[in-house]
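The excerpt is restricted to a subset of chains, each kept in its original location.
First chain written, first letter: the chains are A, B and C, and each begins at residue 1.
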Amino acid sequence: SPVENTDDGGEIETIGLMVQDLSNPFFSAMQAGVENAAEDMGAEVVTEDGRQDLGAQNEQIDAFIQQQIDVLLINPVDSEGIGPAVQRALDAGITVVAVDVTAKNAEAFITSDNVQAGRLACEHLFESIGGEGRILIIDGTPISSVQDRVQGCEEVMKDYPDIKVAGHQHGDNNREEALTVATDMLTANSDVDGIFAINDPTALGANLAAEQTGTEDLVIVGVDGSPAAEKELGNSDSMFQATAAQAPKQLGVQGLDMATKLFNGEQLEDKKRLVETELITRDNLDEYEGWE
Amino acid sequence: MTETSRADESAPAADAGAIAPPRAGRPRFASLWDRYGILGVLVLMIVLMAVLAPNFLSFDNVFNVARAASINAILAAGMTLVILTRGIDLSVGSNLAVCGIVSVLLWTSGMPAAVCILGGIAVGALFGLLSGALIAYLALPAFIVTLGGLTYLRGTAYLLTDGQPLIADDLGFRLMGSGFVAGVPVPVVLMLAVFAVLWFVLRHTRFGTQIYAIGGNPEAARLAGIKVKWTIVRVYVIAGACAGLAGVIFSARVMSGQPTAGETYELDAIAAVVLGGTSLMGGIGNVQRTLIGAMIMGVLSNGLLLMNVPYFYQLIIKGAVIVLAVAIDSLKNWKRA
Amino acid sequence: MSASLLRMTGVSKAFPGVQALTGVEFDLHAGEVHALMGENGAGKSTLIKMLAGVHTPDSGSIEIDGHPVSITTPQRAVDLGIAVIHQELNLAPNLTVAQNLALGREPRTRLGMLDRKRIQREAAAKLDRVGGGIDPDAVLGTLSVGMQQVVEIARAVAQNARVLVLDEPTAALSETEAQRLFSLVEEMRGQGMGLLYISHRMEEVYRLADRITVFRDGHWVGTSPRAELEPEDIVARMVGRTLTDLYAHEQQEPGEAVLEAEGIGDGAGIGPLDLTLRAGEIVGLGGLIGAGRTEAAQLIFGAERIRTGRLRIGGRTVEHRSPLDAIRNGVGYVPESRKEQALFLEMSIRDNVVTTGVGLDQVSDYGVLRGGRISQRVAAQVDALRVRCSSALQRVAELSGGNQQKVVLGRWLAIAPRVLLLDEPTRGVDIGAKQEIYRIIDRLARDGVAVLIISSDLPELLGVSDRVLVMRNGSIAAELTREEATEETVMLHATGVAAGSR
């Protein structure tokens, strides 16, 4: 039995924000963006961490329904699996907008163009190594944003017939696992020219692995544009050379904007916003604003 | 664990005066606290949450708690039987994922809903059979066999779905997750049914007695003509079937087969069993108390969410409360000592 | 003579590394009690485990009523009419007495459910047959070992078997319980059952057995009617030499009081107890099972907390909050159940001997073990106690019961206690080893150690003690000098029938 939305047409008082994994700086930047914007609106933000567990996110949505929040910005662990829970929220009169990852049944979504991010990063990688050579791909957990990036990379690869993939492994999206996996991959393949990593923590882990195995002349690229990546790019002899930067704050702020409009009964021109990513290299590092 | 088992062994004899008359002064009490101590913890927690958490006692929320706890509770029910025989099943979380996926795969391949549900459960039972056979007939340690199961079943779940969630918008058995029976959510009804059946099995069937006997003294059970190995196998089959049912409910609830479903659920299930006072040394415990254990965990999760406690603090509080709950429950041993 | 009910011919059985039985012969008639005797490890239990369907023979045949049978499972043994009471208790401690009695044969209702009422009813009937008034609803683990043994007997008797095997059934029983068992055995013999009876107690065997078979080192040595055998012959057959003067104890003038207990008690059922142990004196502590002898010893030893009264050692008031305190004050304790309470079965003899709170300190410097010191100490005990083993590095689990008990004794002797508490020190130990243990106790007393010995074996209690205390209901009911103490007087005080009983 859906809860009546008691303050229909009124002000937004409570905003629920659900992210996949708060321990990733990307999501905490998003959280900061949403909180700032909410403060300006005089609304309160309640954040929940999905811990990569769809079951937990289901439970959290049920709790949000109990709390009678007005707006839900959701970054689901899984786009489709969250569908029924989103529907429950809608039935309870909550406005739901998906951020960063699409969510089934959500009224609108805004995400980075992950395919484009993969394209950007890999294009840079292939050019830097002269259009030919052997590369490693360090993949992550099987979620759509990650897979889109790999897809983008593979799309570009069609234009570079002399690029060979020497190894393709999964690194759990984090630094430590990437370090272990990359160390082993570099041992198995001594003549590698570059690495594409699906996000910055993975890229930086691979970078550590390269340093520790004494590998030189490697080009490593990632996706994110995180503060740690920025810092590493600033280091002129690092093998980590580029990242396709996302704008988590913007995703959050714009997502909230879309939600506010929907909440107030306005029509959105674009219910599906894709935000382009921007390639950051050592050359344009100074102009990059970063996540802070 | 050492200390606890000793406490158990020193349980007083209520009436052992056949040969020498019972000695004066031997305390003959505490059976109430023994049985209901952990229920007291649950009640305490509910009262606390009702005061602290807004909407906690609302009609809907009561069902939210029960529904959210149902998957863990169903896993814990099967786990109780396993632990009663001195075993453990670490593979239930991964098994849940595989079974959930299988049920969705059956649906997308055009099977009727009933077949999908039964198919999911059957696959869970089958993997339980595999673990149980290795444990009982090859005498391998349950911990390692099911830790292996945790790993290869997760791989199987990824393989079956190619790592992608398997979407089924038109899932025929979606009511298994979101339906209601007489106003009660279906997962809750199923949970209660599982507990009722297993309560009956443990209490009123020969199989149940055999489980306790094996947990209490496997050698004695063997000499009494009980088929110890076969009984153990059946227990793992039941735990697997419970994981299968939980997987079907999970899939129905998220209308898709998720390869990452159920990660670390095995530890929650074991926690519910042990919170309920079932001994990891086997032979002592029952499913009623496991249900209470699972509810304590569910109430805690839900209450902390409703109170908007930040996630980091939720973890700290949860960890502390688990320890506290067994500490309170163990007070009974102190009075004895 | 009646025809053989059960016959075993040329039966052999080997375990990895051990030839437990070699071509043994055995037969049992209907209506007889046939005693099987032999040293620890002679293969007695192995033989009966083959009857019980636990082990299958490597070679040889088993016949029942002249028909060859193969007993492959415990269930098969039951079907053939063989009931076995094993040496180790085989009951589930977490189940009730009634559930244990029905185990494996639970009656069911027509719907397939457990028939709880019938289980209850039948349990009461089965318990009635052996007497003892045990509550069928009691959880088994809460009963004393003796009462658990009674349950085990009730279960075997209830099978209405034709062959009943009893493997050391009295090891954990007190005198009265044993008496009840004996009349039960006689009653069953009268009904035409064949009984195979294993025991290390000579009096029992003489009282019950019609024929006696002796094994040595897995070989059959001989079978004779009881009337044709003197106890000395049996012992000679068992150990391969003659044993004279089992107890060989001469009372000596006791020295000064080493340990004085004044009104000690646990605040519940035990005490207040007064007792004094003097240097060089062996004091026996008798009583029925559950009289509180073990608990009294554990109070002195600090394994249970003393709530009332006080304890003095060497004239100084002491407080034992833990066994370690007691050990530091020179008290040693050999518990009644070696496997459960004393031994580390997976560890070597060497480790078992040095592992006490004080012993480990003595053989280590700054916590690091000194191998030389350990070897010396262990070798001294192994030699002095004549522990039969291949080396001090042998696992204790591989030793016979008597040798295991010597290892436990050695552990305490190694730290040279002033007071030694011995709780049933010869339970389940063969006669040869028993004699050696009595010698050790005697030597200890000569060396000035104050010894308290708890025993349910009355001849033993009377044989070794200088003075006997009798406990009843947690208190000391009587103190008897060596001359006053007879089986009758001890039993009278233990059961509370004696007039002068306190």
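In this section, a residue touches a chain if its C-beta (ideal position, glycine included) is under 8 Å from a C-beta of that chain, and two chains touch if they have at least 3 such contacts.
Computed from a predicted model, the values in this text were never measured in an experiment.
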{"item": "Composition by chain label (entire complex, not just displayed copies)", "value": "A x1, B x2, C x1"}
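One rule holds in what follows: only the chains that are shown with their structure count from here on.
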{"item": "Shortest walk length in steps over touching chains, chain A through to chain C", "value": "2"}
{"item": "Geometric centre: closest chain by C-alpha means", "value": "B"}
{"item": "Centroid-based (C-alpha) most distant chain relative to chain C", "value": "A"}
{"item": "Selected interface, A-B versus B-C, where C-beta contact pairs are more numerous", "value": "B-C"}
{"item": "Centre-to-centre distance between chain B and chain A (centres being mean Cα positions), rounded to whole Å", "value": "36"}
{"item": "Interface residues, chain A side, partner chain B - complex", "value": "1, 3, 22, 46-49, 51-55, 58-60, 62-63, 65-67, 77-85, 88, 141-142, 147"}
{"item": "Of chain C, residues touching chain B in the complex", "value": "52, 54, 73-75, 78, 84, 86, 88-95, 99, 103-106, 108, 112-114, 116, 132-135, 138-139, 141-144, 146-147, 150, 174, 176-177, 267-270, 288-292, 472-474"}
{"item": "Contact set on chain B toward chain A in their complex", "value": "54-55, 58, 60-61, 64, 67-68, 71, 158, 163-165, 167, 169, 174, 177-178, 250, 253-256, 258-263, 265, 301-302, 305-306, 308, 310-311"}
